[in-house]
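Next up is a structure, given as structure tokens.
With one protein chain held back, the other chains of the complex are shown just where they sit.
The chains carry the letters A, B, C, D and E, assigned in the order they are written, with residues numbered from 1 in each.
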Amino acid sequence: MVDTSGANGRFRRVLYIGRFNPVHLGHIEALKYIFGREGKSGEIIIGIGSTQHSHSLKNPFTAGERLLMLRRALLEYGFPLERVYVVTIPDIERNALWVSHVESYCPPFSRVYSNNSLVRRLFKERKYEVLGIPLINRKEFQGTVIRNLMLHGGSWERYVPKSVLDVIEAIHGLERIRELQETDY
Amino acid sequence: MVDTSGANGRFRRVLYIGRFNPVHLGHIEALKYIFGREGKSGEIIIGIGSTQHSHSLKNPFTAGERLLMLRRALLEYGFPLERVYVVTIPDIERNALWVSHVESYCPPFSRVYSNNSLVRRLFKERKYEVLGIPLINRKEFQGTVIRNLMLHGGSWERYVPKSVLDVIEAIHGLERIRELQETDY
Amino acid sequence: MVDTSGANGRFRRVLYIGRFNPVHLGHIEALKYIFGREGKSGEIIIGIGSTQHSHSLKNPFTAGERLLMLRRALLEYGFPLERVYVVTIPDIERNALWVSHVESYCPPFSRVYSNNSLVRRLFKERKYEVLGIPLINRKEFQGTVIRNLMLHGGSWERYVPKSVLDVIEAIHGLERIRELQETDY
Amino acid sequence: MVDTSGANGRFRRVLYIGRFNPVHLGHIEALKYIFGREGKSGEIIIGIGSTQHSHSLKNPFTAGERLLMLRRALLEYGFPLERVYVVTIPDIERNALWVSHVESYCPPFSRVYSNNSLVRRLFKERKYEVLGIPLINRKEFQGTVIRNLMLHGGSWERYVPKSVLDVIEAIHGLERIRELQETDY
Amino acid sequence: MVDTSGANGRFRRVLYIGRFNPVHLGHIEALKYIFGREGKSGEIIIGIGSTQHSHSLKNPFTAGERLLMLRRALLEYGFPLERVYVVTIPDIERNALWVSHVESYCPPFSRVYSNNSLVRRLFKERKYEVLGIPLINRKEFQGTVIRNLMLHGGSWERYVPKSVLDVIEAIHGLERIRELQETDY
Partner (left out) sequence: MVDTSGANGRFRRVLYIGRFNPVHLGHIEALKYIFGREGKSGEIIIGIGSTQHSHSLKNPFTAGERLLMLRRALLEYGFPLERVYVVTIPDIERNALWVSHVESYCPPFSRVYSNNSLVRRLFKERKYEVLGIPLINRKEFQGTVIRNLMLHGGSWERYVPKSVLDVIEAIHGLERIRELQETDY
């Protein structure tokens, strides 16, 4: 395992991974929880996953668009940028190599926050400490639900930060999701 | 071409790409120049290229290690984090797709700073504005020179920021470069 | 965007993409429509998509077999070969790069004919003019329907050009589709 | 086609492919059948397929873990190691190239044992002799059934060799399969 | 090996592969030779290789640009389009699979014209008939020589067909080659 003490003697550094399609209030709550738990000397690496995908119903936004949403949301909620790293992590189709793949994109870290069973298992097999995230409003604060509302004209706006709304509007995100769904004839 | 005005009405956003193996004073000078030229409303996307490579003489450091060096250097020199995006860009072996590839990893941008002839040509063919960077101390402030000094025991330390020295020491970077060069028997 | 005027001053060049598994009368009708609409100075690039796939129920034929069917059908129906380009376009798993990918395989073009929502959206985001194709006999003139008839012994022959029938017979195409479907025990 | 006589004048060499997730008694029966049919001068290449995958419900085990199970089982049942080659064959997404891909990983062979329709078709198109394998206890001796029992706490142990049980226990295989299935919250 | 008689009872079909960066008079001479030798019932598949590359000194042009040059040259010299197939063949990094890869992009063929030692060997191992091409003016009619003249301002124009000159001018090809060579500072 990578030596995490050396490069960062004073800090504890942790990893939190999502797809952020789009950034929503569930992500904000998770970040608040992690920052609260890690204390003032903690650094958070936010990993944006599946970044090779875009323009699909599951992953409508590009890596760069998700990065922009995340930055705007971090500023809106006053998270300390100097303690946050945002990295983009394309999928690889090799689960046995995935932890090394993630490590190669990140500054050294020693702890992982995730509720995803595959992510949890893979990091545990590599001897990382893996912690869960308490879920607030899980029924609504999740990407699938929000993308479905966007697609079918429901009121999704209340589930994403204001600054993310602005980005989605600026990149014509709603129009993109709906056109992708059009029947062909 | 991507619409760059929408997502970011108030800002001008520009791209600057390097490999950062390691981050050195030439990069710092380039950033100072670009920030100076773009003014207080300018945002800079710093693209770290060739991030699939590491542990070679040309690319000794992982994407995550280069990201860490860059963050430390940005803080050391007081660059405004809220106006900087750092993105990692693996190579693709398709020059004709490379601009789209870069765009997919970045928030929208409209101007590119680069002295590399291929980068300049590819962005120009896609109608981007491309600007050069005046070179200060080009003889010494370049990665090849610095990596060679590291390899052969020369005094390379004066060409990189203090904070980058610390990172290289913490990850045993010098030892890595020298072991990669060992003869096999 | 690629400059389309230069390489082809006298011609208008347009793109039409399908998978051609197999070539059927719906494709012939589409080509007639496009040639009619573009006039005598129009050139058509016919893109064969998903060419990395073959020997599956969705894509039974190789790129080369589809190319052969298409050539035979173009001759059978008297389309002017000197105004047609046939290109084979393997999928890439990066929607954000797909338009550049297609461009790299094609002579410059400025207009796209497609009824596929993803294709339409991706080209529109890159500022191409995108037109639809009126559908004749859509219920039967489509690949899925025809492949199903081939598989289950229905009368599919009336939906493909005579010359394509000959190719399918020569390459034992029907036998291939049916063997792929065999239960394993 | 590869010349199979030259490299191995005295032997007949045949190929048998599976995924071995995990090795079970159906595989043992198939090997007994093939060895019986090929006689004392026959050599068997056992191809482990889909080796890029692991840590999924369909392919829980790594290539190396499956290789270990297979070796242990070959020894437990007394198969002659000097007449067996075990090769690991990652998938490629190009059916038209798959036979060449398999050939490149194997010593020359002239006959294929398989009940899989795609495998059978692809080898037949390349003029290989393809034979089926009589199925014993097909209802239970198959990977899907056994993995489902492992997942849901059924008694799967009687369907795999004793030595394979030991390997699965040693690598905590049951725990892995069950954790992969955990609901996320 | 693929059955080449079936799909094309009346014709003999042969393959000729090059990179066509750019199309030059050596290619025209080769095509004349092959058409002459194959007679009026012969069909030629022209394979454009290394099509994933462009914008480099070795492969300055995209697949589509080379396709356009080739079409224009075929028309200029009056080659019969109905007996020519042009296919684009990206490299794969697996020599043992390369013949299958080429076959998958082509209508069935039985003979290969090539002077390249690797191409010749690979097709011979797959039992194809391989023939050489007499070289006329080999010293000047080759891509490397012509690209060097383009780069350094020599008179390259006499070595390429007139119609190819027009394409290169229209796509600003000379400018591209020279900019790729620019020193960085």
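In the analysis below, a contact is a pair of C-beta atoms (placed from the backbone, for glycine too) under 8 Å apart; a residue touches a chain by one contact, two chains touch by 3 or more.
Note that the coordinates shown come from a computational prediction; the quantities given were computed from them, not determined experimentally.
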Chains on display which the left-out chain touches in the complete complex: A, B, D, E
Absent-chain contact - pick from A:30, A:45 or A:96: A:96
Absent-chain interface as seen on subunit A, which is shown: 1-2, 94, 96-97, 99-101, 103-104, 125-127
Touching residues (missing chain, whole complex) on subunit D: 3, 6-9, 51, 54, 62-65, 67-68, 71, 75, 81-82, 85-88, 90, 103-108, 167, 169-172
Missing-chain contacts mapped onto subunit B: 52-56, 62, 176, 179-185
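Just so it is clear, only the chains that are shown with their structure count from here on.
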Distance-maximising chain from subunit D - centres being C-alpha averages: B
Magnitude of the superposing rotation for subunit C and subunit D (Cα, nearest 5°): 120
Separation of mean Cα positions, subunit C and subunit A [Å, integer]: 38
Interchain centroid distance [CA atoms averaged], subunit A/subunit B, Å: 24
Residue list for subunit D, restricted to those that touch at least two other chains: 94, 96, 125
Category of the chain touch graph - line, ring, star, complete, other: other
